[in-house]
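One chain of protein is taken out of this complex; the other chains stay put.
Per-chain residue numbering starts at 1, and chain names A, B and C are given in the order in which the chains are listed.
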Amino acid sequence: MDVQVKLRMPSQARFLAVVRAAVGELGSVYGWPEAECQGVILAVDEAVANIIKHAYHGNSEGAIEVTCLGAADRLEFTLLDQGDPPDPGRICSQPLDDHAHGGRGTHLIRMIMDEVCYERVPGGNRLRLIKNLPAVGCTEKERSDA
Amino acid sequence: MDVQVKLRMPSQARFLAVVRAAVGELGSVYGWPEAECQGVILAVDEAVANIIKHAYHGNSEGAIEVTCLGAADRLEFTLLDQGDPPDPGRICSQPLDDHAHGGRGTHLIRMIMDEVCYERVPGGNRLRLIKNLPAVGCTEKERSDA
Amino acid sequence: MNTATRNNEGTTIVDVTGHIDLGSSPDLRKTLLESLKETDRLAVNLVAVKYIDSSGIASLLEVLKAARQGQKRFVLFGLTSAVRQVLQLTRLTTVFEIRETEQEVLHA
Partner (left out) sequence: MNTATRNNEGTTIVDVTGHIDLGSSPDLRKTLLESLKETDRLAVNLVAVKYIDSSGIASLLEVLKAARQGQKRFVLFGLTSAVRQVLQLTRLTTVFEIRETEQEVLHA
């Protein structure tokens, strides 16, 4: 049986810490290496921050649903919002070597996660993020020692 | 808008850490005093541990659903399982000043939470736990400084 | 949870780190009962324990009972606020011998 963590939260930055705590703890329960955990926490945090900033434009009353599905070999995240949909042309549109202040969140998400998929669904805007786990055939103990 | 965190997990002790992390982070987002946070984490952990031990008798394939509803003035938890229902006569049945090894979990839950309600519902066994927050009328900042 | 066992002036000290819960308390119980067999004075360093639940308390009570039966000393020290809270709620602060520091354990 897999583990599912579902968060329903208003579009407020203070709840990002709850998202990070839940994702991080899931990772360490499955014995992921620290660096993998940190990466996935970052990607999910960036994705939720983007919803707060760009889908809801900072309005604190928007609804965000984050679903994390944990299994031994991968973690899957589904983010749902009812704000403005992203303009596909703007995702990862800014070159990383430009030293402008913004434009790095979507790059980080793509660099870290194995699958990133923005979709329009009847319930709103859905973002699916999948991370496959690195170690196959090694025990949890070995992984956490890595 | 309130915050809802829902966890679906198999009846395995290793996921208790995910429950504790999510509850603790919710508490600190709402600016609760550290001691209150610790108490609520303990109560929820004990309640989930009891489901693993007594409803599922250590079988690791049972399903447990933990729903946390957070608001500024209270936290509400609903635990659902499809294992054996509790025998009401055994909840808090053992006097605390008996120095036997077990029998303290249900006492801790009752001492910490303001409402504790074991129910039989169509979906299985439901335990509702409610904690009202201590400070009324003081800001979150003041509370977290307390 | 992790444990490490060492000796200081004839007292066996078990340093515990991490969370003691339903998953880890059987390990703690086993480690402490085994250590108790080899010593007359066993002290548990809880300074790095940020969480303990009633199953952890039950394990400590079991070790206390074994220590009493063997007329051995069993001490807890370095209690964090979380550990203190659980012992207070379960009214066990006077049942265990509790010391602030390792020095106090050795010289009390």
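Keep in mind that, in the parts below, contacts are C-beta pairs under 8 Å (C-beta built on N, C-alpha and C of every residue); 3 or more make two chains touch, one makes a residue touch a chain.
These numbers come from a predicted model, not from an experiment.
A.B. asks: Could you tell me which of the visible chains the hidden chain touches?
C.D. replies: A
A.B. asks: Quickly run down the residues of chain A that touch the omitted chain.
C.D. replies: 12-14, 16-17, 20, 34-35, 38-39, 41-42, 45-46, 49, 52-53, 96-97, 99-102, 104-105, 107-108, 111-112
Everything below uses one rule, namely that only the chains that are shown with their structure count from here on.
A.B. asks: Centre of all protein Cα atoms: which chain's centre is nearest to it?
C.D. replies: The most central chain here turns out to be B.
A.B. asks: Using mean CA coordinates as chain centres, what's the chain A-chain B distance in Å?
C.D. replies: So the centroids are 27 Å from each other.
A.B. asks: If you average the Cα atoms of chain B and of chain C to get two centres, how far apart are those centres in Å?
C.D. replies: Distance between chain centres: 25 Å.
A.B. asks: Please tell me the distance, in whole Å, between the geometric centres of chain A and chain C computed from their C-alpha atoms.
C.D. replies: 40
A.B. asks: Check each residue of chain C and list the ones that touch at least two other chains.
C.D. replies: none
A.B. asks: Going through chain B residue by residue, note those that touch at least 2 other chains and give them in order.
C.D. replies: In chain B, the residues touching two or more other chains are 14, 17, 20.
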